[in-house]
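Left out: one protein chain. Kept in place: all the others.
Going in written order, the chains are labelled A, B and C, and every chain counts its residues from 1.
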Amino acid sequence: MNKKIKNIGLFTSGGDSPGMNAALYGIAKVAEINGIKITGILKGYEGMINGDFSPLKSSDLKKMVHRGGTLLKTARSKRFLTIEGRKLALKHLQENNIDALIAIGGDGTFKGLLTFSEICDIPFIGIPGTIDNDISGTDYTLGFDSAVNTAIENIDKIKDTAESHNRVFIVEVMGRDSGYIAIHSGLTTGADAILIPESGKDFIYLLDKVKNYDSEDAFLVVVSEGDEIGAELVSSKIKEVNPNVDLRITKLGHVQRGGNPSALDRMLGIRLGVEAVKSLLQSKKNVMVGILNNQLHLTPFNEMVKQHQVNKELHELLELFGK
Amino acid sequence: MNKKIKNIGLFTSGGDSPGMNAALYGIAKVAEINGIKITGILKGYEGMINGDFSPLKSSDLKKMVHRGGTLLKTARSKRFLTIEGRKLALKHLQENNIDALIAIGGDGTFKGLLTFSEICDIPFIGIPGTIDNDISGTDYTLGFDSAVNTAIENIDKIKDTAESHNRVFIVEVMGRDSGYIAIHSGLTTGADAILIPESGKDFIYLLDKVKNYDSEDAFLVVVSEGDEIGAELVSSKIKEVNPNVDLRITKLGHVQRGGNPSALDRMLGIRLGVEAVKSLLQSKKNVMVGILNNQLHLTPFNEMVKQHQVNKELHELLELFGK
Amino acid sequence: MNKKIKNIGLFTSGGDSPGMNAALYGIAKVAEINGIKITGILKGYEGMINGDFSPLKSSDLKKMVHRGGTLLKTARSKRFLTIEGRKLALKHLQENNIDALIAIGGDGTFKGLLTFSEICDIPFIGIPGTIDNDISGTDYTLGFDSAVNTAIENIDKIKDTAESHNRVFIVEVMGRDSGYIAIHSGLTTGADAILIPESGKDFIYLLDKVKNYDSEDAFLVVVSEGDEIGAELVSSKIKEVNPNVDLRITKLGHVQRGGNPSALDRMLGIRLGVEAVKSLLQSKKNVMVGILNNQLHLTPFNEMVKQHQVNKELHELLELFGK
Partner (left out) sequence: MNKKIKNIGLFTSGGDSPGMNAALYGIAKVAEINGIKITGILKGYEGMINGDFSPLKSSDLKKMVHRGGTLLKTARSKRFLTIEGRKLALKHLQENNIDALIAIGGDGTFKGLLTFSEICDIPFIGIPGTIDNDISGTDYTLGFDSAVNTAIENIDKIKDTAESHNRVFIVEVMGRDSGYIAIHSGLTTGADAILIPESGKDFIYLLDKVKNYDSEDAFLVVVSEGDEIGAELVSSKIKEVNPNVDLRITKLGHVQRGGNPSALDRMLGIRLGVEAVKSLLQSKKNVMVGILNNQLHLTPFNEMVKQHQVNKELHELLELFGK
């Protein structure tokens, strides 16, 4: 059963995030010490289906530990949703003598692995990589801390011009359905209001504040992307209650996905990468490695619930500072 | 005629830009050495009309040399467009014993001074401060180099994610009617196409390129803001010729206006600030100090043509790299 | 006993660290909501002895949340070590109607409070602020994450030149007796060797590696400051075993203490600041607020052991990557 692993296949899938290369470095180093080969698969499941495999060396990855993006590239694969696609992927794994797989990606990536496990019995380990921090089973996903740092460095710049003009600024940050980036970047830049998807479209309190805004200072609103609270919607509501307000919008966009990873994300990548290989050596399979309360933690793919809830302490801070 | 100047009034006007505080520091230091007081006027012409004056010290400004924004705040003033407004401004200048004025701002600021000179005979000196680099009489305006550096740092991040996904990215930068920021930030990030207002809405060559784009690499377009070439327009045109392209838009927005100034902008601020005071001491008036071919240069307000034309060398580079 | 707190005195003491201003902001905001005044004491215990007190406003602190250093300034106080000094400090606290104190600082700061508590019965709360991460009772001290981020951004730069020349580089980082900064910055930059004080002067393994170093790549050593492992000592030992090696030293020094705080440090500052006030409202006294396993945690001053030990997981990573 516990046959020796000789060749681990690695791929990144879904949206890229800073720290993915650090995780690859962590994996490579421990694999090397344990005499295990590692093989990179390009563009996620697409490369698996296309047979796009090539060997990776720890010494090459060492030079990429500080780079954003993913050197293995990433993609979404429609073909992998079909049984034909998955069979082809399996064939290429077998032809390349891959006897374990480590995937760095999000929710969708792990669901893909779960489906794949129906026809493929090599062990899978997942590493949570997404800037949205919306995966249960880990306090931090790879890339979240970097995205927040990128967001706040840009919001700091916006504060310079906002304060020079005493303007209202609405800054839209990423996060899909999760308010994590907005809460963290809003609190840490001294935002006057923070709107997150979890709180829905209720921002009457903000309108109350703005109604009496006297332009004697800057006024900063940080909002998550999302249908009910996006920057444009909030802007139009503000203008309804205070038509004369001098207001500007900036949507930070994809800059939040790139850039050299922060120290925390590099460490997290290394820690999770190391643990992923160790888990394989301990015959673990079909689990995601994460960090809960600063301890390494394994969550079976089939127990994963998507949403990582904004916790009580954060909600209280949001009430205190963002309202 | 050449009576000794005892108290220089300083203000910033129009859009803020990184380096304005460095210019104030430059002014303050030389003024101090020459035994001249300096007085800050808050919020540009608005503060002049409101009588919002306060003394400035070189030692305080030294601590602000590296900060973005303008500590004197800035605003656009409708009241200054009226003769009543200007008379009130004059009254407050006289009451505060201001016997010279240095203004940091753009085209509109200097036009304001020119009009003001009809009723006010104290000497005015202008310092060009705008990220758009669109003022004639100087090769660089204060804030341009910082804005370009901010733009390219963010575009570098976008390249990480663009290359991880092999995506088309359209990044919109500022510049109003001027393509300077777009040319500089596009060339220096290896953009595959660069669109500037000066070239109008002609981007057939871009569409030709994209028509055959095979998604085997990232494809980066840097466009100026503007009605005829904004990111959305370019995006819709691209989708017409290649509907399947995986495309994202990021509009960098006001982050380009803030942040600590670059080394060049700080030096430029100090150089122009020093020259502004020296010019006053040499009985110059109603001129803008600028840098032409790396030499300090004075341009009378009434000879200023707005547009700083994109020069021949830049146009050739644009042809070579952006097409 | 549980009399209502009306005026909290705040001060920073010992070495400054990024995030101190964010903690002040966190304190100020919660205090304001609870109708409590806050009073800043300049330069730590020195200001207490000198009577250097002034009121602070949450709206002013909001503008400082992203700034490095401490707006309250900091100092070491010899006079506070004397009973006369402490009596004078107490007198000024009483004159200023301070009925609670929150101190941000390190080990020595809290020891000072413990001694002070012998004559002063107003409640004290401590917030751990030091880049060294060497305080027990918290997983992170304020400033540590920022210091590591500053270190790795600079080491990334050094890697550019090291790889261009295939040179050996020894980079010395801070940390006093603690290897935390060295481990984190070494692992996350792909260092070939990491030397920390906890491991003492044993670096034979490094010399073995360097003995056979063939100059076909860069070789990066990250060392902590310290008598037994400082950069110069390591350099001379390396030159003994491989005299021809092309070697350079960079000691990052005090840049690690400054700069805008990272997202994590700003959040940590806010979280600890909020908890400090809440603890006072719950009649806690003479405790330090910290974060253990991502949960807020109180440690009585008299139970604090100085050293925060490098944990088992980190030691294993050090073995894997740094040797």
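Methods note: a contact is a pair of C-beta atoms (placed from the backbone, for glycine too) under 8 Å apart; a residue touches a chain by one contact, two chains touch by 3 or more.
Since this is a predicted model, take the numbers as computed values, not measurements.
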Need the list of shown chains touched by the one chain that isn't shown. B, C
If I consider the whole complex, including the chain that's not displayed, which of C:50, C:136, C:166 or C:294 touches that chain? C:166
Of C:133, C:150 or C:188, the residue touching the omitted chain is C:150
Hidden partner interface residues of chain B, rising order: 22, 25, 29-30, 33, 59, 62-63, 65-66, 139, 145, 148-149, 151-153, 156, 159, 163, 184-185, 187-190, 217, 260, 262-264, 266-267, 270-271, 274, 293-296, 313, 317, 320-321
Residues of chain C (touch criterion as defined above) contacting the omitted chain: 12, 15-16, 18, 67-70, 73-75, 150, 154, 156-166, 169, 248-255, 257-259
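As a convention for this text, only the chains that are shown with their structure count from here on.
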How would you label the chain A and chain C contact, same or different, if same means the shared numbers make up over half of all numbers there? same
From the mean C-alpha coordinate of chain B to that of chain C, what's the distance rounded to whole Å? 39
Could you put a whole-Å number on the gap between the CA centroids of chain A and chain C? 28
